[in-house]
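Yeah, one chain of the complex is gone here, protein chain that is, but the others are all in their spots.
In order of appearance the chains are A, B and C, and numbering begins at 1 in each one.
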């Protein structure tokens, strides 16, 4: 299983099966939400906090 | 090369390479224009005469 | 009388009754704005063009259409085609409707929800190329110049996003509320294929006849699915200064007159306004 480095704590985060671009991953070490911005090359960033719930 | 029977003179008409549905075939024996209405099953009918040229 | 009326966008909708009723009131000198939805006609165009409709669910459970670049273009085109259908039917009733397309008329502006979060089963996603928006501003000038030209302003559920330079699809009910507040309307009427806010959808006799901002939580608890958004739009109109909004049925003979004269669910901006309406109704 592919792994990627957490941008906050540099812990190793395992990608779920069939992970897709835009998916949100949770860093088990520090709890940061990471956005899988690209699969090739494998890149993550901190996932943005979305202000309002778009149902509103 | 696939062949189909002419609906007018029952002569054998050879299909061109990569023949497509809707293609017009010419019966070499009687000169009738045939429309390839279906590839499966292989079926032809007399091609309709179109009144005006659709550029008009 | 200045009013705003919102109708749905399903292609099969029979709009004749509503448009005849609206035309009669416009010809009698009342000033109206007609806002319409477009979800029904968009599905038809997406299917014809072979573009699958994708739906996404927000973290708090709201299910909405996913609007990527292709869906946006199709939604805009479908919405504007429906505007043309309504304008043609109004012309046949002797009323000139001025279809106001936001990128040309700058009637409504939107803020794009550029980053969304969506959930799919246990998995969560960031959506980045979403092209739906929230209404951020209304310009009443194009509406007034349409009235001055003797026309009925007719608005599709679209608003212009300066940043992308595109029309974004917006919620038609909330667009109607924003327009009603901006022109200081006397009433906003939202017509759909239900009698109004129902206490219990399975009981046809459970229509809520009256309500007001003062008891709004009670109303919200009853609302399900789409009605939640309609109620949100009603609250925005009332908080935007309207005295009264009505949720009513589009399927009766004079649906607009029925609503204006007390039919459906009458929602007031305060309990006192509600009480005085009952006194008047006698």
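Convention: a contact is a pair of C-beta atoms (placed from the backbone, for glycine too) under 8 Å apart; a residue touches a chain by one contact, two chains touch by 3 or more.
Just so it is clear, the structure is predicted and the values come from calculations on it, not from any experiment.
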Inset, instruction - Please work out which displayed chains the absent chain touches and list them by label. - result: B, C
Legend entry - Touch criterion as defined above, residue of C:22, C:95, C:159 or C:179 at the omitted chain: C:95
Inset, instruction - Out of C:104, C:201 or C:281, point to the residue that touches the absent chain in the complete complex. - result: C:104
Inset, instruction - Tell me where the left-out chain touches chain B, residue by residue. - result: 16, 20, 22-24, 35, 47-48, 50, 53-56
Inset, instruction - Determine and list the chain C residues touching the chain excluded from the picture. - result: 44-45, 48-51, 69-70, 72-74, 76-78, 80-81, 83-85, 87-92, 94-101, 103-105, 142, 145-146, 148-151, 153, 156
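Everything that follows uses one rule, which is that only the chains that are shown with their structure count from here on.
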Legend entry - Chain centre separation (chain A, chain C; CA means) in Å: 37
Inset, instruction - Round to the nearest whole Å and give the separation of the Cα centres of chain B and chain C. - result: 55
Inset, instruction - For chain A, write out the residues touching at least two other chains, lowest number first. - result: none
Legend entry - Residues within chain C bordering two or more other chains: none
